[in-house]
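With one protein chain held back, the other chains of the complex are shown just where they sit.
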Amino acid sequence: MRILAHFVGPVLLAVAVGLLSPVAAQDTTQNVRAQPGYVDFGSVESWFDADATVEINLKGSLLNLVASASEHSDPEFSQLVRSLSAIQVRGFPTQGVSSQVLEDRARRLTSMLEDQGWERALYVQEAGETSHIYVRRTGEDIAGLTLLSTNPDSESVFVNIVGSIRPEQIHKLGRELEIERLENVETSRQQ
Amino acid sequence: MKRPDASSQTEWMDARVEAYVDGDLPDDEKARFEQIMQDNDYWEKQVNQACRIRDSLRSFPQPTAPPELTQRIFEQTSRAQHSLPWWREMLQSVMQTWRAVVAARQQPVVDYAVGLALVTVAIFFLVMPFDNGVTPNGVSPQVSSQLDVPITAPYSEAEVKRAVVKTKWTFEHVSDVGDQTARIVQEEVRRALLIPSDSSARAAASGSGAAARPAQRPTP
Partner (left out) sequence: MDEFEQQVRQYQDRIYGFACYFLKDDTAAKDVTQDVFIKYWENYDDIDQDRAMGWLLRVTRNACIDVLRKRKTRRKSVTVDSENLDRAESPQPSPHAETEASDFDDHLNRALDEVDEPYRSVVVLREIQNMKYKEIAETLDMPMNTVKVYIHRGRKKLRKQLAEVLDHETA
């Protein structure tokens, strides 16, 4: 009995290890694309002739590492990131692009989102600048958030956040963060 | 050969030369591309150049790893292998054998379940006190010092830091857009309810007559 009792701890630890297996993590990477809140930006990129000025691709284990790295310095940020599966951002310059082309692109993206079951949460236009916010629900929860903001004198930015999202949490955290300006043409590292 | 004017058509064409060469253009774009190319030799030349580049790249030789490199890899890993205690060597051998059996049977669920059991055994041995102090990382110091990444993941500390910055930037951007839209909606609601905004109230008080710029009505 003492020998069996000696195994209880290691067995429980093994179960935890098994659940956190890197193999499972690799499968999670592939499953991100299957999540309802995920948007394939591959087709979006082909609409633009110019190179992206901003590119962010964070998924799976790298996001987990982001959460772990911030656990002590910023627990609220860490907790939010842990609930996410992926963050994608693309930014493209808009100087020299006609307003008609910008509208067409926005319309293509919003049509694509609506065809996939996304709901428009907000559309605002002011002085030529437009912002669309779409959410993807699963039941009562939000599984994804997509934002398209276009400034005709600067850039179009597409943001897709996948995971269990509470938008007020993102907004609150965004206000508190002091971030250095991203370097141009950030290239993403893949996992 | 006519040089095309700098125009959006030039940019449109220039962005699609390689896709045309690879046959990746949608039918309508391909038709338009060919129409323009027919009228202008410049684009036919660009297509030929793109073909030349692609074909040359595809003819580049495949380097072969020199034998001494293979030998070094085996030496390093063999040295680390022999520095392992006997129970780890046995465990690795069992894992390899089991993996081969399960791959043949194609039953990943069984593999996972039995792997879990084997992990249990491994964890048991790992938590037992051993005083030989040997770790799996007993690799020769001859390993190149150019790599400095953590062992458990292909991400370096610098990459994780960059990822933290990117994540925070994304949240800030979303928050900025949220703030902007909230402000616009607030102004619109005020306008609809005929409530003066702070700026127009101040303007009225100062007598300048300047009014806040009204936001466009959002589409329903």
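Order of writing sets the chain letters: A and B. Residues in each chain are counted from 1.
Heads up, the rule we're going with is that contacts are C-beta pairs under 8 Å (C-beta built on N, C-alpha and C of every residue); 3 or more make two chains touch, one makes a residue touch a chain.
The structure displayed is predicted, hence computed values, not measured ones.
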For the chain that was dropped from the view, give me its touching partners among the shown chains.
A, B
Taking the full complex into account, find the residue in B:S8, B:Q38, B:T70 or B:Q186 that is in contact with the omitted chain.
B:T70
Residue list for chain A contacting the dropped chain reads 21-23, 26, 29, 33, 40-43, 45-46, 51, 57, 59, 185, 187-191
Chain B residues touching the omitted chain (full complex)
14-15, 17-19, 22, 24, 45-46, 49-50, 52-54, 56-66, 69-70, 72-74, 76-78, 80-81, 92, 95-96, 99-100, 103, 136-137, 139, 143-144, 146-149, 151-152, 154-156, 159
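Please note the rule applied: only the chains that are shown with their structure count from here on.
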Rounded Å distance, chain A centre to chain B centre (Cα mean):
12
Per the touch rule above, chain B residues touching chain A in the complex are 8, 11-12, 14-15, 112, 115-117, 119-120, 122-124, 127, 153-155, 159-181, 184-185, 213, 215-216, 218-219
Touching residues (chain side chain A, partner chain B) in the complex
7, 9-11, 13-15, 17-18, 49, 56, 58, 61-63, 65-66, 69-70, 77, 80-81, 87, 89, 98, 122-127, 131, 133, 145, 147, 149, 157, 159, 161, 167, 170-175, 177, 179-180, 182, 186, 189, 191
